[in-house]
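Of the protein chains in this complex, all but one are displayed in their positions.
After this line comes subunit A, so read on.
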Amino acid sequence: MRVNVTVNGAPMTADDVWPGESLLYVLRERLGLPGAKNACEQGECGSCTVYLDGLPVCACLVAAGQAEGREVLTVEGLASGEELDPVQEAFVECGAVQCGFCTPGLIVQAHSLIAGHDGVPADAEIREHLAGNLCRCTGYEKILDAVRLAARRKAGS
């Protein structure tokens, strides 16, 4: 089947999509957007998190057909040109990145927390919001620092 989807603001079309195919597979293998990562394929790790119509989802759990006519925002769409999104900037600055494989999913998930928050979320809220994103390298502490920093900057601006 054909799937029409707007990704990072641009209308895109994928052909010959198998009905059981995931949005993640379409993004990575058909649309040339490998930013969202595949690490478990069953919604346990959060590495493939993208926005679907403004809500963060595990792209591996969304059938490609469900994205028909909808808007997807991936980690590739967060920066404006060379200018990083404040969340991306904070992740680099705080040392919240190591191997980087879980990073795209965490960035989108953290971005969604901060976007829906006026101030700086409490630690418990950050941990809860990021509980579905596994990381094996960083020990999570620096990721919390990055979220706090990005939230502080947004609240201050």
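Keep this in mind: a contact is a pair of C-beta atoms (placed from the backbone, for glycine too) under 8 Å apart; a residue touches a chain by one contact, two chains touch by 3 or more; residues count from 1.
Throughout what follows, contacts and distances are computed from a predicted model.
The protein name that UniProt records for the chain not on display, among "Xanthine dehydrogenase family protein molybdopterin-binding subunit", "Cytochrome c-type biogenesis protein CcsB", "Glutamyl-tRNA(Gln) amidotransferase subunit A" or "Protocatechuate 3,4-dioxygenase subunit beta", is "Xanthine dehydrogenase family protein molybdopterin-binding subunit". Among the residues A:V5, A:L23 or A:C45, only A:C45 touches the chain that is left out of the figure. Touch with the hidden chain on the side of subunit A covers residues 18, 20-21, 25, 28-29, 32-42, 44-45, 47, 74-76, 78-79, 84, 88-89, 91-93, 95, 97-104, 107, 126-128, 130-131, 133-144.
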